[in-house]
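Complex shown without one protein chain; remaining protein chains in place.
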Amino acid sequence: MQTSRTRRFRIASSALLALTLATTAAACGGGDDDSSGAGADGVTTISVATFNEFGYEGLIDEWNESHDDIKVEQVKVGTWDDAKANLYTKLAAGSGLSDIEAIEGDAMPAILAEEGAFEDLTDEELDGRWLPWVEEKAMNADGQMIGYPTDIGPEGICYRSDLFKKAGLPTDREEVAELMGTWDDYFALGEDFMRKVPDTAWYDSSGGLAQAMLNQVANPFETDDNTVDVENPELEAVWADVTGNIEKGLSTKLPQWSDDWTASFQNDGFATMACPGWMLGVVEGNAEGVKGWDIANVFPGGGGNWGGSFLTVPSQGDNIEAAKEVAAWLTAPEQQVKAFADKGTFPSQVEALESEEVTTATNAFFNDAPTGEILAERAQAVTVQPYKGPKYSDILQAFQAAILRVDDGSQDAEQSWDQFVTDVDALG
Amino acid sequence: MSNSTTSRGGGTQTVSPPREGPRTASGPTGRAPRPEWRQRLTRLDVRLSPYLYISPFFLLFLVVGMFPLAYTAWVSVHDWSLIGGKGEFVGLDNFREVLGNPYFTKQLVNTISIFLISSVPQIVIAVVLAALLDNQLRGRTLWRMSILLPFVVSPVAVAIIFGSLYGDRYGLINELLGHIGIDPVGWHTNRFASHVAVASMVNWRWTGYNALIFLAAMQAVPRELYESAAIDGAGRVRQFISMTLPMIRPTMIFVVITSTIGGLQIFAEPRLFDETNARNGGSDRQFGTITMLIYDFGWQLRDLGRASATAWLLFLVICVFGIANFLLIRRIGSLGGDR
Partner (left out) sequence: MTRRPGFLVYGLLTAFVIGSAAPLYWSFLLGSHTKEIAAQGVPPLLPGGHFWSNAERAVATIPFWKALSNSLLVSTVTACSVVFFCTLAGYAFAKLRFRGRGPLLVFVIATMAVPTQLGVVPLFILMSEFGWTGSITSVIIPWLVTAFGVFFMRQYLVDAVPDELIEAARMDGCSQIRIFWHVAAPAARPAAAILWLFTFMQVWTDFFWPLIALPHDNPTVQVALNQLQSGFFKDYSLVLAGTTLATIPLLVLFVLAGRQLVSGIMQGAVKG
């Protein structure tokens, strides 16, 4: 018995070895894998790396249908933090980046500081395409335009009218807007709401609230000369509000973008959230099947802009000219108007903002709210452009972690703040 | 047939007579003795071949195995930014900074805790499972294959699948716990609970594998020993404790040491289990591990100097654990009996 088993084993293993050799030969023969560049047939493939939702799927199909020489491929990554780690790694490696890389607005200052890593995209023909204050964020110290702005993130308040009704609050979006002029009003309303509907939190996450409030502070983390200064009274006030609300139970205490956060859209987890334009697509995706969402033309404490992104062309790419062409096309007003219709990413292009498709746009999921009009007004209400230096994105990550520590109860507000300060020091 | 495999260097001269070989060496009728150049060549062949055989391995290994080790040490004593490259020589500053960083201590403790929570129950279950398999089972190959099934699922896939079960608020496990009256567990926030969750992924994947190793060791125990023990009146459990366990002790050492080396490097499971943006292992690094800290230092904070220092410290920890394991188990062994 022993011998027959051995023989059988040997036969099987030789068969396996033969199979392997065959597959290797096949694999090696066919696997000449050059990640990008012009193919033998003269077709250039341009990869566009995006995160979250850019609303580019339809646009890229459109491009590919009308172009034979340049094909566009989208590389989608989940969150900006993932994209950022990859971006820096491949930047350091000198290879591996996509031909076009989308950059989150908050990280643009850090990207601008990477001299020589990204192409100068300045193009006279595009003068005046974007809102001046957005364009400014894409300019490096030498006056080169490093990124083409895609969208901006003027914020309104998304809310669940059905839950408002349950709490005896007004449900009409104009009436709701009147109740939320300042943060104090907004928080007080929340406490009122939660007395009536105790199982539902007032807003989606402490992190989201912090983002909203930070974007109304002139110098959240850094002074104008890029000195890191996190122990400033304005930031401490934001911290006090955010962590104070955690104690009051206004927050879901969930990490934004986590499984539980996503699930909370389906489980009446919260009643309101800060909603930049691009968030509309997120809400719609996560809350599929939930009725009652609406958006109010208001933002506590004045206007606020959260995010908005840029398309950059890394210098390490093989097809820089083609990449520039595609980036310019994607960020043209006509295209961003379509992206807005698809995912709610609110255009940063002057012409797009004036176009009828945008100004008269309504959103069926949000109870047919005139989202174009609301977001345009929200954009006008933005008065403060926070100063964001090269370290902003990294410090923000530490700040978000600090908030989560209070959210999940692993530290109290004071301990967590101290650790945040230590973490910022460690950034070097 | 033989020509195709003769050494390339020899060219046409080395076409040697096949098959009737044995006779040429010893046969009395004999042919002419081999020419002297051939003897010399053969001697050279014998002397050089071993080095020829091991050199591809060692050359490659030097490049991909040893050189990185030394180079890590070199990087660890410099300021070395991910983007900017090498900076000044800073001596042991990186080590000092890492050792002084509260996250290092915390993540080291996490790593060890996850390792212990995974390996101790895993070995106990694996031994029991091996004992079950060490029977005259019907369809035993099928049983053996079945318990090995989780081993082919990658840690990343395991982490995704288990992650979908361990939601803090809306996950299946908490849902089920709720039905039997247990409060929801903070799988991502409570430090100990998160270690249990991560350890469960490791255990699921490796228990069957280790059980097979123990099974092999158990089958090497002579059956007559059991028979004579049975005649002496020792019961099944007693036989197992006083005979089987001592006999498989060397295998135990092997399993413990290999799982130490692997377990202390754990990365994929806790990283994919984390849902905070930074993915450092929870808001307060409740389940961050040392390897995650290497990634954080090197590729998120973009400081390769500190990443290298951390890598070396991890290596030291693994060495200490490996040696401690070895000594401990050998000691238990020498107390227990003849092995």
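When the chains are written out, they are named A and B in that same order, and each has its own residue count from 1.
Here is the rule we go by: a contact is a pair of C-beta atoms (placed from the backbone, for glycine too) under 8 Å apart; a residue touches a chain by one contact, two chains touch by 3 or more.
In this text the structure is predicted, and so the values were computed from the model without any measurement.
Q: Under the definition given at the start, what are the shown partners of the omitted chain?
A: Within the full complex, the chain not displayed touches A, B.
Q: Specify the residue from the set B:114, B:158 or B:202 that touches the hidden chain.
A: Once the missing chain is taken into account, the touching residue is B:158.
Q: In the full complex, which of A:94, A:128 or A:244 touches the chain missing from this view?
A: With A:94, A:128 or A:244 as choices, the missing chain is touched by A:94.
Q: Could you tell which one of A:178, A:191, A:229 or A:288 touches the chain left off the display?
A: If we include the chain that is not displayed, A:288 is the one touching it.
Q: Of B:114, B:272 or B:301, which sits in contact with the chain we cannot see?
A: Answer from the full complex: B:272 touches the omitted chain.
Q: Name every residue on chain B in touch with the hidden partner chain.
A: Output for chain B: 2, 5-7, 10, 14, 16-17, 21-22, 24-26, 34, 42, 45-47, 49-51, 53-54, 56-58, 60-61, 64-69, 71-72, 75, 129, 132-137, 141, 143-158, 160-165, 170-172, 175-176, 204, 208-209, 212-217, 219-220, 226-227, 230, 251, 254, 257, 261, 264-265, 267-268, 272, 291, 294-295, 298-299, 304, 307-308, 311-312, 314-315, 318-319, 322.
Q: Name every residue on chain A in touch with the hidden partner chain.
A: 6, 9-10, 12-14, 16-17, 20-21, 23-24, 27-28, 31, 33-36, 47, 49, 51-53, 73, 75-79, 82, 86, 89-90, 92-98, 257-259, 262-263, 266, 282, 285-286, 288-289
One rule holds in what follows: only the chains that are shown with their structure count from here on.
Q: Which residues of chain B touch chain A in their complex?
A: Interface residues on chain B, with respect to chain A: 82-83, 101-102, 163-164, 167-171, 186, 188-189, 191, 275-280, 282-284, 286, 299-303.
Q: For chain A, which residues count as touching chain B in their complex?
A: Touch residues, chain A against chain B: 79-82, 85, 88-89, 91-92, 114, 207, 254-260, 263-264, 267, 394, 397, 400-401, 404-405, 407-411, 419, 422, 426-428.
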